[in-house]
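Shown here: the complex without one of its protein chains, the others still in place.
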Amino acid sequence: MSGAELGFGLLAFLLVGFPAIRVVTSTDLVRAVLWLAATLLGTAVVYGLLHAPFLAGVQVLTYVGGVVTLMIFGVMVTRKYDGTTVAIDGTNRLRGALAALAFFGLVGSAVVRTDLSQLGAVEPPSTQDLAFALLDRYLIAFEVASVLLLAAIISAVVLARRRDPLPEGAEAPERVALREGSVP
Amino acid sequence: MSPSLVLALVTLGAPLAAALVSVLVPPLRHRGTPSAVLTIGASLLATAAAGVLVGQDVAGRAIRATVPWMLVQGRGLGEIGVRLDAVSIPMLAVVCGVALAVQVYSLAYMHGETHRSYGRYFTYHALFLFSMNTLVLAPDLLQAFAGWELVGLVSYLLIGFHFDRPSAARAAVKAFWMTKLADMGFLFALLLLYSRTGAFSWDVALRPEVAEAVAALVFIAVMGKSAQFPLHVWLPDAMEGPTPVSALLHAATMVAAGVYLVVRADPLFTQAHWVQGGMLWIGTLTAVFAALLGLVQTDIKRVLAYSTCSQLGFMVAALGAGSAFAGYFHLGTHAFFKALLFLGAGSVIHAVHSNSMKDMGGLGRKMPITAATFAVGALSLAGVPPFSGFASKDAILTAVEGRAGWIPWALLLATAFLTAFYMGRVLVLTFLGKPSAAAAHAHESPPVMTGPLLALAIPTVAGGLLGPWLARGMGEEMHLHLGLTPVLASVAALSGLTLSFLLYSRGREAPLAGAIAALDRASIVDRTWAFGYRGVLLPLSGVLRWVDRYVVDGLINGLGWGTLEVGTVVRPLQTGRTRDYALAVVIGALVLLVLGAWS
Partner (left out) sequence: MTLRALLLVATALFATGIYGLVTRRQAVALLLSIEVMANAANLVFVAFARFGGAPGHPLVLFALAITVAEVAVGLALVLLLYRRHGDTLLELASEAKG
């Protein structure tokens, strides 16, 4: 591996990799969400380096601005009432590590063994080209995607709306205490 | 299609149609009479058709029309169809004619049955006629086998007609399994024949060993069907069936099918000299043995049953001596006079409500027509000239003398004497002397029953005249000659009758009768067969039943059990926990990756 690659690897790790690891290992849910924001931002930077400025911008707007905000809201609404920060545990660590390593090994070995030298650097489409493509070649996909988003909105609203108020005297759902590590 | 072929198909199609209608339309059958009408109508058509066919001269010309059967890859494994020649046509006429007489007789004889029973009876008769004609008209051994098995089935159904009587049910099963056992010979013969020649025809030249093997196997089945020693024990028991059935199946036609088969397959049997030798001796032995046993029976039907057995022995001996004509001729005459005798016996039984000759006596005056026709039948059976029985028996004796040495000839002559002797006994005990208590109120049977008796008496008397015609059709010659054999035969017959009259009208018993009766009671052969059934066959079938229940069924049940067990083992995988499913997704994805990488 050349120096440039090594350097890039370090950069990528700092920008994207390390935050991602913190996403999956942080025991505080709010912090995990914030680490997600960090990794997404890092990815946006990488997009910029890859001559995809538009995508970088979209990434920031939708993911960081939209998705992460949504996650924060989700965390806030579903917190326990006693005010402590939401803790999460990781169990199954061994299995997870094995699965992750297995995946990385398989695909990584495929990547390393493939001859990628034929693929040279190409200038990706400009924003204008992208716009034209969306409304020309990918028109149907574009329309379908918008329908999908509409469906998602509606289903999310339907799922999450309040039902009728609880009857008089009924209790709120109880907290359930569970054992650790109950995977077979 | 030639007119002859149409006529042949009528003999097959009419009874089949009658049977099918009776079977498929239960309301008709349950009312009784409609089935009788159908069956008798069909028999009338068949007899008429057969009569026309007889009138045609088919000497030298055979009509053979078949269609392929059991098509495998475009070629038929066998054929079904019709073969009309000088062998099949006379038999066809005999079968249809006697069947018609018996069925008409049954109209009155079976009158005491319920309507449903009556309808069932006549349905079976229609089925029988169709099956027997299938056998008679068979163009090869395969169709013959089919007809053979079918008549065996109908025999079972009719012997056990009154199935609520345990003795009848037992007799039916006994007849069925014994003949079925013997039929295995026929089956193996078919297999052997097909493997050597690729067809089932008897008209082939075979290597000597093969011909002997095939003929021997077929003869085993003949021994069963035609009640030759030692497979004869089912025939006396078959008398449990209604008397008309005994007349038709177990005297005239079905039991004679064995003899017919050998005549039919003559080109095969003439290649098997050893088998013919065996046939000669087995036939002779059966003839003597059965005649002796017939002498000591008290049940009139059993006398006639042993008599049938004995006469079949005569036929088989003739075939063994190489004269298919003599055997066939006797088959024809025997069919008429034996059916006559049985129907006459039925008339008597109907009058005194008993089968035992102890309950009879003096019926000659009370039932003149029955007595007269019975006497005619008895004289023909005994071989008194010029009745038909004399002519055919003479043909047999001549053939045996000419081709097989003097011992069988002498034994058969002695049997002829015995035949006359035991028939004389029957005549005396039944029709002469003082009536017993049961016979006091006897009266003649209605015309529906005496009519067939008279009809059958005609060929009984005059049938001998047809001998030369039959012989010519089969490529042989028959002439009446004056020689040692016919003279001795006549002497044997007349002396047998005279001696028995003298003896029995004085109320005495024959010498050695006691010994024979003891032998009969000992039933060595019968007991051996019973032991074989109970000791070998039933345990064997018990083993097979175990295999079927625990191995075959066990396998299937095991599969079911196994499936449930697998399910019980696999079910815990469905934990319902979301994380487990997430893990499953990941594992599945990894597996797919691995498969993709290593393919």
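Here the chain labels run A and B in written order, and each chain numbers its own residues starting at 1.
The definition used in the following text is that contacts are C-beta pairs under 8 Å (C-beta built on N, C-alpha and C of every residue); 3 or more make two chains touch, one makes a residue touch a chain.
Just so you know, these numbers come straight off a predicted model, no measurement behind them.
Student: Which of the displayed chains are touched by the chain that has been omitted?
Tutor: A, B
Student: For the chain that's not shown, point to the residue among B:201, B:490 or B:575 touching it.
Tutor: From the options B:201, B:490 or B:575, the contact with the absent chain belongs to B:575.
Student: Touching the absent chain: which residues on subunit A qualify?
Tutor: 1-2, 4-5, 8-9, 12-13, 16-17, 20-21, 23-25, 29, 32-33, 36, 39-40, 43, 46-47, 49-52, 54-55, 58-59, 62-63, 66-67, 70-71, 73-75, 77-78, 80, 86, 88-93, 95-97, 99-101, 103-104, 107-108, 111-112, 116, 119-122, 124-125, 130, 133-134, 137-138, 141-142, 145, 148-149, 151-153, 155-157, 159-160, 172-176, 178, 182
Student: Where does subunit B touch the missing chain, residue by residue?
Tutor: With respect to the unshown chain, the touching residues of subunit B are 571-579, 582-583, 585-586.
By our rule, only the chains that are shown with their structure count from here on.
Student: Would you mind pulling out the distance in Å between where the CA atoms of subunit A average out and where those of subunit B do?
Tutor: Distance between chain centres: 92 Å.
Student: Which part of subunit B faces subunit A closely enough to touch in the complex?
Tutor: 572, 575, 577, 579-580, 583, 586-587, 589-590, 593-594, 597
Student: Which subunit A residues qualify as touching subunit B in the complex?
Tutor: It comes out as residues 92, 95, 99, 102-103, 106-107, 110, 182-184.
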